[in-house]
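As C-alpha cells, the structure follows; a few thoughts come after it.
Just one protein chain is left out here, and the rest sit where they should.
And now, chain A:
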Amino acid sequence: MKFAIAVFSPAHAPSSRRALRFAQAALAGGHEIVRLFFYQDGVHSASGNVVAPQDELDLPAEWRAFVSAQQLDAVVCIAAALRRGVLNAEEAQRYQRPAANLPPPWELSGLGQLHEAAQGADRLMCFGGD
C-alpha cells in the first residue's frame, strides 16, 4: 500500500519521532511512501543547523539519513520554511540572507505537493502535537 506522510511538528516534539518510526515500520512492512511532506513547524526537522543535546536523539539527522538511504521524495513547504528561516542556497540568495540551512536531500516546494501526494496514496498520515 502507498502512504503519504505529513509532519506538522518540529524535531523536538515526540510526534516527529513517531512519524519517523511509523515511516520506518511502513517500509519494513513492504509498503511504499509516495512522499514525506514537512509543513508548519515540521520544517525545522529539515534544518541542517539543529544541534541536539548529546544524550538525546538527533532527529533531524535521523530524518536526513532515512530520506537519503531510502531515496524518498521529501518535500519541505516553501512558505512555512521561509517564514521560519529554513532556506536552501537558492532562497538564501534570492532573499539576500546570510546563510542557507536546508541541504539535500530536502526539496522546497508548495502545498500542492501535499495534495498531490494525498491523491496518489492509499492513506495520508498526519503527525503533529505532543
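In this section, a residue touches a chain if its C-beta (ideal position, glycine included) is under 8 Å from a C-beta of that chain, and two chains touch if they have at least 3 such contacts; residues count from 1.
The definition used in the following text is that contacts and distances are computed from a predicted model.
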- Message: Not counting the visible chains, the remaining one has a UniProt entry; which protein name from "Iron complex transport system permease protein", "(2Fe-2S)-binding protein", "PadR family transcriptional regulator" or "Sulfurtransferase complex subunit TusB" does it give?
- Response: "Sulfurtransferase complex subunit TusB"
- Note on the structure: Touch assignment to the omitted chain, from A:Ser15, A:Ser45 or A:Asn88, lands on A:Ser15
- Message: Using the document's definition of touch, tell me which of A:Phe37, A:Trp63, A:Trp106 or A:Phe127 contacts the absent chain.
- Response: A:Phe127
- Contact residues on chain A toward the hidden chain run 1, 3, 8, 14-15, 18, 21-22, 24-26, 28-29, 31, 122-130
